[in-house]
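Left out: one protein chain. Kept in place: all the others.
Order of writing sets the labels: A, B and C. Residues in every chain begin at 1.
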Amino acid sequence: MSGMSKIVKTMSAVVFPFIMIFGLYVIAHGHLTPGGGFQGGAVVASACVMILVAYGSVWTMKKIKEKHLSIFESLGAIGFISLAFFGLVFGSAFFYNFMANTQGFLGIFGDTVIPASTAADINTAGLLPLMNFALGLKVIAGLFAIVLVMAYATNKSKGGDKK
Amino acid sequence: MMDFLTTHSPALIVAIPLLGAFLTPLIGKINDKVRNIVVILFVAFTTFLIALLINEVATNGIVTYVFGGGVANIGTLEAPYAIRILFEIDGMNAFMALIAGILPLAAVIYSWGFMKEETGQDKYYTLILLMTAGMLGMILTGDLFNFFVFLEITSIASCALIAFRTDNKYSVQAGFKYIVISAIGALFVLFAIAIFYGQYDALNMAIIANNITYGFLDKVALVILIAALAMKAGLAPMHMWIPDAYGRSPASVTIVLVGATLAGLYGGLRVIFTIYGQQLSTVLHKIEEIEIHLSQILGAFILALAVLSIFIGVFMALKRSDFKKMIAYAAVAEIGYMFLAIGAYLITISSEDPQMLAAGIQSLKGGIFHILNDSLDVGLLLLVAGSVYFATKQTSLNKLGGLARNMKYTTIFFVIGLLAVSGMPPMNGFASKLMIYQSTFQINPIISIIAILCSIMLLAAFVKVFQSIFLGPVIPSLKNVKEVPKSMLIGMGIIACIIIFIGLFPNIVIENLVTPATNALQDTTGYISAITGGV
Amino acid sequence: MNNRDTYAIIFFAIVAVAFIFTAFNAPSFGLMDADDQPIDRPMDDKIIESAQEEVGANNAVTSVVFDYRGFDTLGEATVLFAAVAGVIILFRRLKK
Partner (left out) sequence: MNVFFVPYLAVAALIIIGLYAVILKRNLIKIVIGITLIESGVNLFLITLGFRENSTAPIYTSSPGGIMSLPVPQALTLTSIVIGVAVLALMLTLVIHIYRHYGTLDVRKIKEVEE
């Protein structure tokens, strides 16, 4: 598969940044609005897959290898589990949310929320937004790697499919 | 430091292999040797933590660990409920965790030599560590949904490893069979969990066990859970995936897969004895004066399937000419022995005759002891089969012969495994099988005699293998066969040493590990009150 | 139509009937009792009530996913990690 027509290529290149921004928005506001690391990650990954479909897997494989995606995925996973380990070190238990409702801890995501308030304050929820970012990175890299590897392996034009 | 490790060991036992799995692809970029050492260190550290945890459980009783901090029971004593995920470790969990600690340690050491020639080793070690973490999570968790998640981790990681040799069409096929069966099994487990959630608004095993009423939906959930988990444990007639998966996967993977199978068995035990533990004495039918309890029906059902498993396992093992497949069928038979003991215990549980009760408890002890012994015996034989494959690239009995001359240590390990798996003294298999024979003889002599006869036939099958592979004239094409690398011998040696140790001093293991596990399994109220806070 | 097919159809029919029968006995849909008051669900009500205060997130689902049941999410991320590793290992080059 050497990619689709010029119209498709151009249009997907134009739409790509918008889908990307939307996905990142979903990741960043996971603790306030519907969404989160998984959902936003899936949106961004589908934007990447759209590029893959439009330009063909051989072209995409030249730009980014699954090795690099795998490293990004590992980094995301390590980030997520490290945040859980921080709960062990700074708090009382694995996965303890030591940053929520504490203004003191560097002031990041530490605002106290008044119960039953409906206002959106992004600077809240402690570890949750950070975990969302780590998982988002992991899901983007992971899903894209799955599709990229499968598309490349079943690509007929490079003779990958023997049968 | 020690205190910190002991307090947090339940979380760390799962988190350390996970961290190792996430780090392995990065470390693999540096150097193969460094990566192998780091992986072995990660698994060894996990095993060390398991030892700490077992010690803690032995001294202080049930250990609970709440993820995210706080107390386990948020509600009151009368209406308890738990929000956060809990790990609850009693004697049974600790016992199973020991098995899940030993097998991966042997596997990663063995892999160093065994996997030297293969590509994709980074991902291979990642998946082995993920299997370890999944297995340990299944064993330690006290939360049903968490159990499902770890079940899926284990089955996905092991499926990818079963199909590791993608150039062999049979291994790809075995992998597909395994993923279909485990995906359906896991989905039905999730369905049963949803039934529990819908009725009791709880996901914690102890809370569900506390609230359960044994209505219609609970009966459905019981059937689904037992069917799905017996499928994961490889009880006949749902054993079809075991010969394929065990026979076609690399030996170092198979040995971890044995642990994963037994984790499925553990899940079944937890469902029967803990979640439905208070309902086992429910009277289902009353025929004149004789009351038929739930435990008796379950016991009879399990007993029948167990005898079927033993039969199928032994007869198919006699017929096969492929070394690894034969061991796989022997593993099916061994699983049958465990279920035989459990079924015998369930039948006697509601009896009023003290002699029968004692026999039942003895039988349960034998069954639980056999879980440990079976994992070690079958594991050792599988590793020997892997070594034979490594040295000769053959597993068919007809194309092998006279290996004893060139592979002395492997031959010794095979003899140890052969005697252990067929229940001969002085190996560990004898100790546990004797307990099963004695107790089932009191309950029903016919079953006991069948079990003994099948065990003898298993011995006959393996003696045949021993003769055709290791003895006899050297086949010309195998003249230059060399002994396997040291790391593989160490991997087999670890298991062989433990087998001989248990065989010589079975009482130490029975007193310190098996009896606490048996007591914990019988003590449903103890498990529940550790969470709810009641006495 | 051979023997295996017949067994499969019988097995399938039994399971199908069992599922339909279960559906008729399922818990009440909508979680409302006879007086149109919400049925008490202690675990979920507690989370809805205290998620904002304890975790500080406005989205109760996210606070369940990442805080109350954070360990499940770690497991879920691990499942995806395992799948990616599995797909890459199965499409690897076989020769060094």
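In the analysis below, a contact is a pair of C-beta atoms (placed from the backbone, for glycine too) under 8 Å apart; a residue touches a chain by one contact, two chains touch by 3 or more.
Note that the coordinates shown come from a computational prediction; the quantities given were computed from them, not determined experimentally.
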Going by the touch rule at the top, give the shown chains the omitted chain contacts.
A, B, C
Can you tell me which of B:101, B:137 or B:175 touches the chain that was removed from the display?
B:175
Candidates B:26, B:74 or B:194 - the one touching the absent chain
B:194
Options B:320, B:365 or B:433, residue touching the unrepresented chain
B:320
On chain B, the omitted chain is touched by residues 145, 149, 152, 156, 159-160, 163, 166, 169-170, 172-173, 175-176, 179-180, 183-184, 187, 190-191, 194, 197-198, 203, 244, 320-322, 325, 396
Hidden partner sits against chain C at residues 5, 8-9, 11-12, 15-16, 19-20, 22-32, 36, 38, 41, 43-44, 47-48, 51-52, 58-61, 63-65, 69, 72-73, 75-76, 79-80, 82-84, 86-87, 90-91
Omitted-chain footprint on chain A covers residues 32-34, 38, 116-120, 143, 146, 150, 153-154, 161-163
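Everything that follows uses one rule, which is that only the chains that are shown with their structure count from here on.
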Between chain A and chain B, what is the separation of their C-alpha centroids in Å?
36
Multi-chain contact residues (two or more partners), chain B
18, 22, 25, 67-68
Quick check on chain A: which residues sit in contact with 2+ other chains?
70, 77, 81, 84, 94-95, 97
What part of chain C is in contact with chain A in the complex they form?
52-59, 61-63, 65-67, 70-71, 73-74, 76-78, 80-81, 83-85, 87-88, 91
Can you list the residues on chain C that touch chain B in the complex?
18, 22, 25-27, 41-44, 46-47, 67-72, 74-76, 78-79, 81-83, 85-90, 92-96
Please output the residues of chain B touching chain C within their complex, sorted ascending.
18, 21-22, 25, 67-68, 74-75, 79, 81-85, 117, 119-120, 123-124, 126-127, 130, 133-134, 137, 145-146, 149-150, 152-153, 156-157, 159-161, 163-164, 166-167, 198-199, 201-202, 216-217, 220
